[in-house]
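One protein chain omitted, others in place.
Residue numbering begins at 1 within each chain, and the chains themselves are lettered A and B in the order written.
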Amino acid sequence: MMGIFRRGVLPVLIAAFALPALAQERSITVASTTSTEQSGLFGHILPIFTREAGIAVRVVALGTGQALDVGRRGDADVVFVHDRAAEERFVTEGFGGPRRHVMFNDFVITGPAADPARIAGLGDTAEALRRIAATRAPFISRGDRSGTHAAELRLWQLAGIDPGSGRGQWYREVGQGMGPALNTAAAQGAYILADRATWLSFRNRQDQRILIGGDTRLFNQYGVMLVNAQRHPHVKAADGQRFIDWLLSPAGQAAIASYRINGEQLFFPNADKPEPVS
Amino acid sequence: MGDLASAFRTALGLILSLDPAVLAIVTLSLRVSLSALVLAALIGLPMGALLAVARFPGRGSVITLINALMGLPPVVAGLLIYLLLSRSGPLGSFGLLFTPSAMIIAQAVLITPILAALTRQVLEGMWEEYAEQLRSFGAGPWRAVPTLLWDGRFMLLTVLLAGFGRAAAEVGAVMVVGGNIEGFTRVMTTAIALETSKGDLPLALALGVVLMAIVLGVNALAQGVRGIAARWAG
Partner (left out) sequence: MRTPDSILPLRTEGLAFSAGGVEILCDVSLTITAGAPTLLIGANGAGKSVLLRLLHGLLKPSAGRVFWSCPAEHAARRQAMVFQRPVLLRRSVLGNTLYPMILAGVARGEREARAAEALALVGLADRAADPARKLSVGQQQRLALARAAALQPELLFLDEPSASLDPAATRAVEEIVLKLAARGTKIVMTTHDLAQARRLAGDILFLHRGSVLEQAPAEAFFRQPASATARAFLRGELVW
């Protein structure tokens, strides 16, 4: 019966082990955000880049804070996120850079059609947040150190409100990505700050709709940085830089502009213009 | 209800049309989980067999530890392996983080204690039964290990299937160490989590149906094997 083992089982074991041996392909790892990944932008532009450059791009989609941490640890070659203050800290601390601005989109506040806080159509985001807090209408926060979370906290500050006082009651932090947070908001009939791109590609809306949008304070800038190869020698600096250069090039910018859902453009390239001060 | 029904229809369509994206994800899942199973079996089965036959100081503590590790939360295992495999971690130079290899390691770490603990349980009873007879034949505990592994082969196959089921259904650890990279480390469970978060329920459901079919198939297989085991166990 040991013969059976040698003849039958062993080759299977060896085959099973040999399987994970991966074909070596030229690739870089990009730590980015759930919004760029889940909106489908990467699915649209990365094949174009790979075709041109022969470099596969592997995207790990996390919140901006986590994505920057992945870069700090040297586990990605490029970081592509949307929280300017955090990005500048990343560069100052010497983890990577220089930071280049690539594109923007905007945030929206969505909520239930019934709109219990009566914010629909308000031009002023701060006023809308004050009304939500005043009526103690449920509000879902990402609560995950993402770029969207950081933007939301800035907006509360702007409105002069500490949402922490309503934590666990009307202010609910889910600690998850944009999609799960939207799922939660839809299920609970709550308000939420979302990036427009993820909102547009989100399918499970139920009766959620955009109530606030277009305010200049809802502007959402994306930046890209190469991880510091001096700190992490294995970083694929040349190929990473190639990707960044392509994003900033007319070809990359055109690819970003051409991504649409239902005819609606999700991201607006602005690498060739001075970065707006938000 | 209408949502669920239409989601199911779309799901079945994706499966029956052998959608290439679905197929690639399923293939990777099987590859990762089978490799993890082989790795875990090479460590867990002999470890369990030795624990079944050997008597040494601290044996009770080892068994308690392994039983406790059976309940190791996947995300905790994932986090530990993430820190080990990260470029800034002790094993960073291998560059394994965010690769299928990292996922194989994570699943293997999760199921090795399961395989070891179940193997010990299966073989310990058998060893109690066999010990005197085998000693009469001149076989001590060490020589008994291969005998027990062979005689317990059908029961151990069900142990392996249990390990495979757990590995294939696991999401927390592979999400953390694999990064859920499309076309590279995206497996059924992480894809389900992602598509659910995107609100794309049909695709999530399609993968869920495939995963459930695999888990059901594994369990049916285990049931059949238990039947064969009963035939030989008398």
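Please note the rule applied: a contact is a pair of C-beta atoms (placed from the backbone, for glycine too) under 8 Å apart; a residue touches a chain by one contact, two chains touch by 3 or more.
Since this is a predicted model, take the numbers as computed values, not measurements.
Touched by the hidden chain within the whole complex are the displayed chains B.
Of the listed residues B:Phe94, B:Trp142 or B:Trp232, the one in contact with the hidden chain in the full complex is B:Trp232. For the chain left out of this panel, the touching residue among B:Ser86, B:Thr119, B:Thr147 or B:Thr196 is B:Thr147. Across the entire complex, the residue among B:Pro20, B:Gly71, B:Pro90 or B:Gly138 in touch with the chain not shown is B:Gly138.
Listed by residue number, the positions of chain B touching the unshown chain are 129-130, 132-133, 135-139, 143, 147, 150-152, 231-234.
Note that in this section only the chains that are shown with their structure count from here on.
Note for the complex: chain A touches chain B at residues 1-2, 13, 16-17, 19-20, 22, 29, 34, 37-38, 42-43, 56, 58-61, 72-76, 176-180, 182-183, 201-205, 232, 234. If you check the complex, the residues on chain B that touch chain A are 31-32, 34-35, 37-39, 42, 86-89, 92-93, 95, 97-101, 104, 146, 150, 179-182, 184-185, 194, 196-201.
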